[in-house]
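Only one protein chain is missing from this complex, and each of the others stays in its spot.
Order as written gives the chain letters A and B; numbering starts at 1 within each chain.
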Amino acid sequence: MQLKPKPPLPAKTSLRRLLATAATGLLAGTHAHAQEVPSDVPTTTLDTGLLYYHENGRVRAIEPDFNLTQQVNENSLLSLGFTVDSVTGPTPLGAVPSTLPQSYVRPYKIIPLGTPVTVTTASGGSVVTLVPPATGATTQTLSATRTVPANTYLLDNSFKDLRYAVNAGWQQTLDAGFTLNGGLAYSKEHDYRAETVNLGVSKDFNQHNTTLNAGVNYESDLSFPLGGTPTPLTVMNGGWKGPDARRSEVDAVLGLTQVMTRRWLTSLSYSYSNGHGYENDPYKIISVVDPISGQPISQLYENRPDYRRKQSVYLENKVHLSKDIVEVDLRGYRDDWGIKSITADLRYRYMLPGDAYLEPHARYYKQSAANFYDYYLVSGQPLPEYASADTRLANFHALTYGLKFGMPLDVGSEVSIRIEYYDQIGNGSPAFAIGQLRQQNLFPALTAVTVLLGYSYAF
Amino acid sequence: MNMRRMFEHCSPNRRTEFLKVALLSVVLASLGGCASLGPKPWQHDLMAQPAMSVNSDPLQSAVDDHIYFSKEGSSGGRSYAGGGCGCN
Partner (left out) sequence: MQKMLRGVLGVAIALIACGAVQAEGLDLNTYRGKVVYLDFWASWCTPCRRSFPWLDDLVRQFSNRDLVVIGVNVDQSHELAQKFLSDTPAAFSIVYDPQGAIATAFKIVGMPSAVLIDRTGQVRFQHVGFSDSKKDEYEAHVRALLAESSH
């Protein structure tokens, strides 16, 4: 699995909210007896978090996050962010389980021609063998083959990745009530790189009860998988593969926020995204099975379209009751891969004495599969143009249950801890399953626990 | 319920167009006709609370977006501006 490197968006703290913790620092120079600006109003906020992510006996990740926001002057805000993501653990590759043992082979290393090689064991219990070199080649490839026992998922056991991401943003209030914002972000892991630039503008109307905002985002990615980029829908093999692959994406968002009443805030936004380039996961495979027995005959590298257009509508509502706050968010999403989804989030912030709080959270998510999603392909049938067995693109629904505890420390400072449980539920026994596949669970269960520690300090 | 039946007859493109027009109408109505929608400037006490701003915990939202993006097929959707104390 790749925690696909979507660089975290720059911490877009509303300038208004930061002004609530800002000092001017500028004294009226003409009046010698002018009183100094109170120094207790903070201009800098440090937002930090530590995420611990644990998937049912599989992927584990630790991610510290740092964000610094600095009120540069009355009208300008600077934000800087940094995050490191350490991900380890195996992830399903997309092959179906079988009543027989299965192997996964991947290119492991390139060595000069003629280097003596003895069969060894690489990381994760793989067997290293030499791939016969092509005529005229000056190098040859070592491939690693990993065999799993019967009735287990083929997992990429050697998966280990370190990702880091940085971002910087600027927010400027102009005359006539416009606020401009812009930012850059960069994210890198051992086989992927993403660069983003974003620009946005917002304006208030109706005595600050209505805010309209618009933003655009451009992202350019480079994929350089270990072993090279495979030719889609070719049989899995240990040979060194193709060159780096690119993709780019343009996103636009239009949002409207309205303070409806003294207690109720609502925000509606529409986003559009247009991506093209390399959209495949270079490590994922799809099994071709025997039409009678359902046994996998071969594994093919997946293929997705080289374009993706997405749209979503997002509605956020916050209601302040006499002490507590309720939040209800809804999102509808569709894209031209055929995926449609709805998301509903509910949070209830229950205030405790001393301004501490307990916040239970529930999230419901339901998605319909991409057009080209298949559990497996059947031998003898014509090969489709696009095919992927990545469960991320399948039919499923997911539930999240969480509880957060937070406590303010000082003005603008807070410490918090949030524990969440995520459960993804798909159909592991489709009615059309053939042969041995009928007794297999074709949707690998996914449950995860996350713990997020938060600490923000204003000074 | 009538709304739902109305939608069902529309082709996917028509539905998207409808949504876009609906969003635009809400925007225009808010700016023009409903010019007095919302509390008075001196009634923004609750909105001034940090927990009441849109996307009040950007770090948490970014972490969540990242996790869900890596496990699910949808992404994004949020925007960030508005609300607050409305101070000048």
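Convention: a residue touches a chain if its C-beta (ideal position, glycine included) is under 8 Å from a C-beta of that chain, and two chains touch if they have at least 3 such contacts.
Not measured: the values here are computed from a predicted model.
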item	value
In the full complex, displayed partners of the excluded chain	A, B
Contact residue for the chain not shown (choose from A:H208, A:R247, A:R334 or A:R418)	A:H208
Residues belonging to chain B that touch the chain removed from view	36, 40-45, 48-49, 85-88
Residues belonging to chain A that touch the chain removed from view	19-24, 26, 28, 30-31, 33-38, 40-41, 74, 207-208
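We adopt the following convention: only the chains that are shown with their structure count from here on.
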item	value
Residue ranges of chain A in contact with chain B within the complex	1-4, 6, 8-9, 11-14, 16-17, 19-20, 47-49, 51, 53, 63, 65, 67, 179, 200, 202, 204-213, 215, 251, 253-263, 265, 267-271, 273, 310-314, 316, 318, 320, 325, 331, 333-335, 337, 339, 341, 343, 349, 365, 367, 370, 392-393, 398, 412, 418, 422, 424, 446, 448, 450, 452, 454, 456
Complex interface listing, chain B residues touching chain A	12, 16, 19-20, 23, 26-27, 30-31, 35-41, 43-55, 57-60, 62-63, 65-88
